[in-house]
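Notes to accompany the following structure.
One protein chain omitted, others in place.
Up next, subunit A:
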Amino acid sequence: MATVRTGVRAVAAVLAVALGVTLTACSATGGKRAEDARKAAAAAEGRANVTTPRWTFAMVTHSGDGDTFWDIVQKGARQAAAKDNINFLYAHSDEGQQQAQLVDSYVDKKVDGLIVTLAKPDALKASVARAVAAGIPVITVNSGSAQSKAYGALTHIGQDEAIAGQAVGDELDRRGRTKALCVLHEQGNVGHEQRCSGVRETFDGTLQNLYVDGTNMPDVQASIEAKLQSDPAIDAVVTLGAPFADAAAQARRTAGSQAQIATFDLNAKVAAGLGAGTLAFAVDQQPYLQGYEAVDLLWLHRYNADVLGGGRPVLTGPQIITEKDAKALTAYTERGTR
């Protein structure tokens, strides 16, 4: 009994201490208060700028839960929807079949416009065809540039993964790198493979793939560390998602490596890393633009029968971001639109 009672007592003690600390200790730096101070001046939430009928547009993506990237896409779409007087609906599933069912249900709802991602094109083919047959204009975003037109979509808005990879290869060459590592955080993701092989096409040095478990950050770091230790000749690391760039930077430090680190996509941490010089460069595909442009284009199509791209994908990237752009972008990454 004694042990158990001690346990209960310990818990009670922790409770008391935590409550006490909560009531007294405040941080003079950072935090919400600092953010509010920054925000105080700028308060420009989207307000409808048009008096066109209130149309309903729906967006269905292949995003998993809690993905920062798709959060930014959604933010762009919502702000464009607010401006265009659009009722905006959003749903997502990383299972192809479920994503198709979500598209079907929006077609049943007879929405006025549809935005879909074609990460798993075959699974979505029938559903997109149903939407087109029902007279609903469809715009594809992010992935599926190859299938978009054939499936009957108006336009594709996104980054060509191979072209983005090639841009990274060129940049690595410009920086005189000779041996690079491509860190893939999802095994079996076609887009990831395309990015790495894009880098391989233009990069004059050698590029190795490294697969890591993206849901386990310490594992990502330890894997990169292990790779850098086993091959000190590696002088560049390319991560495929913004959250993994920091893990790579820490791995480089602990492994005592001199490798430069580059990443696909952007977040506040990456912008800070670029500014501080711990990251060499980032390739942004501007997810905000993908959401924003898709809604805006659907609106333009409804209002004015406009189509963009002339049957070719409209590219939102790659945009290479380095130290000199970082400062300007920091504020935007912090509010979650870059």
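Following the convention adopted for this analysis, contacts are C-beta pairs under 8 Å (C-beta built on N, C-alpha and C of every residue); 3 or more make two chains touch, one makes a residue touch a chain; residues count from 1.
One rule holds in what follows: contacts and distances are computed from a predicted model.
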Under which of the names "Extracellular solute-binding protein", "DNA helicase", "Xylose transport system permease protein XylH" or "Glycolate oxidase subunit GlcE" is the non-displayed chain listed in UniProt? "Xylose transport system permease protein XylH"
Touching residue (missing chain; options A:Ser105, A:Thr202, A:Gln229 or A:Gln319): A:Gln229
Among A:Ala58, A:Leu124, A:Val237 or A:Ala255, which residue is in contact with the omitted chain in the full complex? A:Ala255
Per the touch rule stated above, subunit A touches the missing chain via residues 1-4, 7, 11, 14-15, 17-18, 21-22, 25-35, 64-68, 71, 187, 210-211, 215-219, 221-223, 225-227, 229-230, 243, 246-247, 250, 254-256, 267-269, 272, 334, 336
